[in-house]
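One chain of protein is taken out of this complex; the other chains stay put.
Coming up: chain A.
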């Protein structure tokens, strides 16, 4: 219950107009800070839903794969430049952003992650690594504005943000591949 409360508090905080305005005024902060925090809000709130509706999660997300696919679809959708533009232009899309990232991405992520095998988890990280390299190159190489609402420099910054995150993910993957925890633990 505590976790649900903190998650809800975070969601409400992020939805406050001055906070949302500040975070959305910088492209990279919009995508790499506000959106992940919405997912984290949902992740925290998930505990209550898991306790209240165990049968629902058991029936629809027994092995974690449907949940993680839903998570992937939602998150991938929100890295499309046009989706960000629409969130800034149409209030209904903004509401959908808050709803989808917290409820449709955060909750399934929490429910699925522990159910996935190590290979499954690493596969998800590999997918994100490839995607982040791709998106990074797209945002850096594109000669024109991809979002009406942001300048080219914002776009470049976001591109480098994607690339640096991808590099961090590669470091993590190398770490889990080349260190053998059984030697230490």
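The definition used in the following text is that a contact is a pair of C-beta atoms (placed from the backbone, for glycine too) under 8 Å apart; a residue touches a chain by one contact, two chains touch by 3 or more; residues count from 1.
Going forward, contacts and distances are computed from a predicted model.
Student: For the chain that is missing from this picture, which UniProt protein name fits: "Cbb3-type cytochrome c oxidase subunit I", "NADH-quinone oxidoreductase subunit D", "ABC transporter ATP-binding protein" or "Metallophosphoesterase"?
Tutor: Missing chain, UniProt protein name: "Cbb3-type cytochrome c oxidase subunit I".
Student: Of the residues A:1, A:55, A:144 or A:171, I need the one that contacts the missing chain.
Tutor: Considering all chains, including the one not shown, the answer is A:171.
Student: Mind pulling the chain A residues that touch the left-out chain?
Tutor: 22, 25-26, 28-29, 32-33, 153, 156-157, 160-161, 164-165, 167-169, 171-172, 175-176, 179, 183-185
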